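Before anything else, here's the structure in question.
Every protein chain but one is kept in place in this view of the complex.
Right, subunit A next:
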C-alpha cells in the first residue's frame, strides 16, 4: 500500500472516530430535548444557546466528581470494565461504509475505514464482546446487586444475539456476501433489502434495542423496581463511560441497520441524478463525487432517523418484565427468525424456478 493511501486511511479513521464521539455526545442532548418535547417540557436550555453546551457541562461535572473505588473491589478490573465497554463500542464503526468512492486527483478513495470480506461477522463479533464490559464491571464491584445486574444484562445480551444472528442469515442468503460494502452496493438506487426482508428487519430492530440496553429492554439499569444494574457502584467518569458507550452503541446499531436494510448510502434516483450531473458539469469525476457526497448525507439522514426512533420508543413504551423479556427472545423471536430463513430460502428457490 502506498504511503498516501495509508495517510488517507489514518485521517479517515480519525474522522470517523471523531464523528462517532460527536454524535454520541449530542445524542445525550437530543435525548433530553426529545424527552422534553414528548412530555411537553422545555428540556435543557441553560448552558449555551438553546442548551447546546449541555453535553460539555455534563462531561465537566462527571470529570470533576470524586473518582470512587469501593474498598473491597478488584481495582484493576473495576477500572478496565468501563474501558472495555468504550473500546468495544468504538471498534465496530470501522467496517461500515459511510459512502461510495470519491475520486481526487485520479485517486479512488473509498469512504470506508477497512474493507474486509467478513464485515458482518466483524460487527457481530465486536457486539458479542460488549458483554464483557458489563460483566467485568459488575463482578469487580464486589457487590451482590452489581453482580446480579451484570448477570441480568449478560443473559439478555446473549439471548438476543441468537435471534439477531438468525435474522442476519436471511439477509446474507439473499446477498451472498459477508462484505458490508458489497451488501451496500447490491442495494443501489431504491432496491433496498427492507422490501425483501420486512420480518427480518423487525426482528433485527427488536434485537438491536435489546443489545443496546434501551427501553423497553433496559432491565440492566432499571433503578426504580430493581437496583440500578451492573454500574451500581460506579460514579464519576467511569459511570459516564458506561452511559456514553450506550450512546455509541445506538449510533453503531443505527448505522448497521441502515447499511443492511435501508440501502446504506444509496438513495432513489441516484443514477438519474448522476446522468443529469454529467450533462451539466460535463465531467464524470465531478458528477461521481457530488453523488457520493449526497449519498453520505443520505446515510447520515438514515442513521439520525434511527437514532430518533430509538429515543421515541424510549419515551413511549414501558419496560418489560424479566420473564416476558426472556419469553420474547427465546419463544417468539428465534422461531420467527427461523421461519424467516425458511421463507427466504423458499423465495430464492422460487425465483430461480420462475425466472
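Operating definition for what follows: a residue touches a chain if its C-beta (ideal position, glycine included) is under 8 Å from a C-beta of that chain, and two chains touch if they have at least 3 such contacts; residues count from 1.
Basically, contacts and distances are computed from a predicted model.
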- Note on the structure: Expected UniProt protein name for the omitted chain (select from "cysteine desulfurase", "histidine kinase", "ABC transporter substrate-binding protein" or "NADH-quinone oxidoreductase subunit J") would be "NADH-quinone oxidoreductase subunit J"
- Query: Which of these touches the unseen chain: A:118, A:188, A:273 or A:313?
  - Reply: A:118
- Query: Which listed residue (A:132, A:145 or A:315) would be found touching the missing chain in the intact complex?
  - Reply: A:132
- Per the touch definition above, residue among A:102, A:178 or A:227 touching the missing chain: A:178
- Residues in subunit A touching the chain absent from view: 74, 77, 116-118, 121-122, 124-125, 128-129, 131-132, 135-136, 139, 147, 150-151, 154-155, 158, 161, 178
